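All protein chains of the complex are present and in place, except for one that has been dropped.
Residue numbering begins at 1 within each chain, and the chains themselves are lettered A, B and C in the order written.
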């Protein structure tokens, strides 16, 4: 039984999921093979991810590829109630409500684990942590899973170092497509986007200071400049600093 | 007596007006002289403008420069109820509620005119039209006013041609700072901004087709390109088409 | 009889003229009509232009369109001896040698005039001036001509004002394609190009100061920025200054 805010939001949620499909050709293509081969037939997958249209579409693909899917959010503030309802209406079991507090959030994670998933998809490491906190008597042989974020991967490396990582976890975060594109182009646009919305000011002619010229930093610098801002970069790594300078940005000490 | 949605929204409105001040140095500077000289002492000014923080700040400057100011929106959908409340709380008489229908909107325009303003600030021509629709018996000698948009200016030119323009109106729309900057940089950013918000897609790598390489068109092309899109321009004017091409855009027939 | 440096350079000159043809589709297209109609049949055309491949091609088109063409340079330092030889070998009468001094240059202009051209193509106004300096007894009814540069046009306007302009001259300089494209994109690239060659330094990371944000200035700013330089613009016109600022450049006082 799914735990969601309001089943009546399902239509709006399904519409959002439908919409993102056309912008996710890679997942669609890869998905087709797995759906044809029923790759996940007989497997249970537990997910703890930012519950919005794109991840919901991933959950659906896994389900269509044969898995029983149980999903919760990885942050109550990012959970979209209509998407949660839409996903539930499409046969995925969902335990997620926008804005719930710590305790209820933890409960949702445990709801996922109660189904004893064979595989987990984690974003930040909360689901794995919830598993580790279970009394040994309640644990079961989990095949493995994957982790998306830097934070989560750092936690995994700590566990591995102290031999407390109970099963293999795939490090999605370090995939080239993730840190190259997500961090640079995705963050570049969304940070600017967020600033535009909080401030409602014209970027052109403004001076934007970007602290650090890593993947995120250069994405932000690139887009701020693209919107007509004068960009100043501060960077402690001398080589990255020269790079920023040769990319045409001013480089200064913070 | 102001006609607004909810006086309790005043604090939020005043905060927004406070915020925009720091981004409007030109108005602040020009305003200081007029406030010192009380340029508008004894005059009544009627405004029909998009009622948001920036125009509200203009209304305040006029008031501080000695005028009695009466304001309404020029489009019920752009009226911000908290700004309307904040402005009213600061001594400007406001008649504007977000989302009202035609009849009530017309009534708000007339509320402004009932104060027999000496000067009008119009955006689209509705306030002037309301004045023209008054029975001659109810008209009074209005000194003049100004009009901001292309639409409004076109209406003014029609009136002037048929000798029906009752008093001088200043054409703000054709000021270099208006059509050069508002149209190019302002529209350039806000159109992109709007698309980002309706679609929530990554612009980088997308192909954006811009129809027409006028001020707005080149602003949109410039910003779409700045966000990483591949930009194709369609343009009927051969010289503008070459210009788009030499700016590095592809030029195609629509 | 042509007056050139060395007829043996003709092959190299013809090769250069052949090369530019493919990059001058507009002239080729327009030329075809005039060649078909023999527009200039029976007319003599005197040219004083920067004698290099592109202008040589123009001279050839005019000849093929029926004219007798007499050409000299408009600046001995821009004359290319091989192009001059090539053009002469193709049936245009040429009087031009690279690097000649004032007196010889003036003599070449007079050589052109000795042919009593019906039309003149001037670049800077020297050919027209040479005509005006002729004793009236030696003058003939010239139909008219055209002038390409700002300098030349200014001289023409002076003459017109004092009623000393003896025949109509077409102002090519103010054609949109001339001042928009030649000045912005052409100068933008060639100025950078020239600096690269004089200095052989990496532009990326350098600070380039552009004095004035007119057509040439914005072309230089655009290209310097495109090569990775940090660009600072100085501009006395406040509106152009804002424009430079909103284009993402720093604006400072000189």
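The definition used in the following text is that a residue touches a chain if its C-beta (ideal position, glycine included) is under 8 Å from a C-beta of that chain, and two chains touch if they have at least 3 such contacts.
Only a predicted model underlies this, so the values are computations on that prediction, with no experimental measurement involved.
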Omitted chain: which shown chains does it touch?
A, B, C
Can you say which of C:196, C:236 or C:252 touches the chain missing from this structure?
C:196
Contact with the hidden chain, among B:91, B:144 or B:205, goes to B:205
Which of B:9, B:172, B:216 or B:242 sits in contact with the chain that's absent?
B:242
Chain C, residues in touch with the chain not shown (by the definition above):
23, 185-186, 188-189, 193, 196-197, 201-205, 222-223, 225-228
In chain B, positions touching the absent partner:
202, 204-205, 225, 228-230, 242, 245-250
Where does chain A touch the missing chain, residue by residue?
176-177, 180-181, 184-185, 239, 242-243, 246
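In this section, only the chains that are shown with their structure count from here on.
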When you average C-alpha coordinates per chain, which one falls nearest the overall C-alpha average? Tell me, please.
B
Please report how far chain A has to rotate so that its Cα atoms sit on those of chain C, a copy of the same sequence, as a value between 0 and 180° in steps of 5.
180
For chain A versus chain B, what separation do you get between their C-alpha means, in angstrom?
40
Measure off the straight-line distance from the CA centroid of chain B to the CA centroid of chain C, and report it in whole Å.
46
In chain C, what residues contact two or more other chains?
242, 246
